[in-house]
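A single protein chain has been omitted from the complex, and every remaining protein chain is retained in its original position.
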């Protein structure tokens, strides 16, 4: 969790390893539009210590399913302008299937359980985006994330 | 196609766009082992003009399936040492599902139809790696790539 | 007992504070802390079925017992990523 610009290259370097043949990096970027609104920027609020623990939980869940995967997660707080990254996930594995799956799993799971909130500033107003009720023990939600990642 | 080190950041910047919320970058890296052999380095040979056309075909196939996706593909020729990238694919889209799918599709398809060959130098010898018989008109192979990318 | 209550995003705006200290009758749970808060700030009731909670920086159930000095956080639906 950081208030500074994210660095996808640094995340990828963290997980690189001579035995890993695949690195998949997911970068979530602030878009200029959402639900028909012209977005100006986003402000991210977070419960940072719990967010870091949520990321560790997500990495643990991924490691249980794909033991060879190494995962790095970065997430912004504060104002993030259009075109800037709000989240970076790097997943490395010996083979590509696991790297793709772990990266996708992580972003699905972040949206489910990371205590982070988008405050959208759009042309004409602002709104808190509210997605999922966070419950890390909801195994159905976790399984949905696994299914989206690997099917 | 290039004999110089690949740059994942540059590939991601090529596809970035203010309307795109997701950028998925796949980096294929030379591993230190393969099929029980201790790999020292790989030499990539390519039929470069046809490889570039194959990448354009792959981008076209991806665009037909996911019209909002922008794709960039870089591939090395020549000697690539352990831990160095041999291929970089950046896929950007408004939403993450398409970006993940297009990136995965592209690497599956490269392995099917790009006229590129790995010459593996391992401890004790060297060997040409031979994978798929390239046939861009084989729709069953293409559909397998689509299925791996999106199911 | 006295607990620290942390609020985020829209909940923070409704209460007008990101952190509150409140005295609760014993025995107290995260759920009784939420009920006291919702009585104090009625618009919080909209979140009754959607709110999550954490005690001392770990996700917890609303039935989790609180101790004097605990930090209990209430979280509206999340939207990271």
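For clarity, chains are labelled A, B and C in written order, and residue numbers in each chain start from 1.
Note that in this section a residue touches a chain if its C-beta (ideal position, glycine included) is under 8 Å from a C-beta of that chain, and two chains touch if they have at least 3 such contacts.
Computed from a predicted structure; not experimentally measured.
Undergrad: From the touch rule at the top of the page, work out which displayed chains the omitted chain touches.
TA: Per the touch rule above, the missing chain touches B.
Undergrad: Kindly state which of the options B:50, B:63 or B:82 is in contact with the chain not pictured.
TA: Reading the full complex, the residue touching the unseen chain is B:50.
Undergrad: Of B:39, B:69, B:87 or B:145, which sits in contact with the chain we cannot see?
TA: Result: among the candidates, B:87 touches the missing chain.
Undergrad: Against the chain that's been left off, what residues of chain B make contact? List them.
TA: Touching the chain left out of view, chain B contributes residues 28, 44-47, 49-51, 53, 75, 86-87, 107, 110-119, 128-137.
Throughout what follows, only the chains that are shown with their structure count from here on.
Undergrad: Suppose each chain is reduced to the average of its Cα coordinates; what separation in Å results between chain B and chain C?
TA: 49
Undergrad: Go ahead and note the Å separation of the Cα centroids belonging to chain A and chain C.
TA: It comes to 25 Å between the two C-alpha centres.
Undergrad: For chain A, jot down the residues that touch at least 2 other chains.
TA: Touching at least two other chains: 28, 107.
Undergrad: So which bits of chain C are touching at least two other chains?
TA: Correct list: empty.
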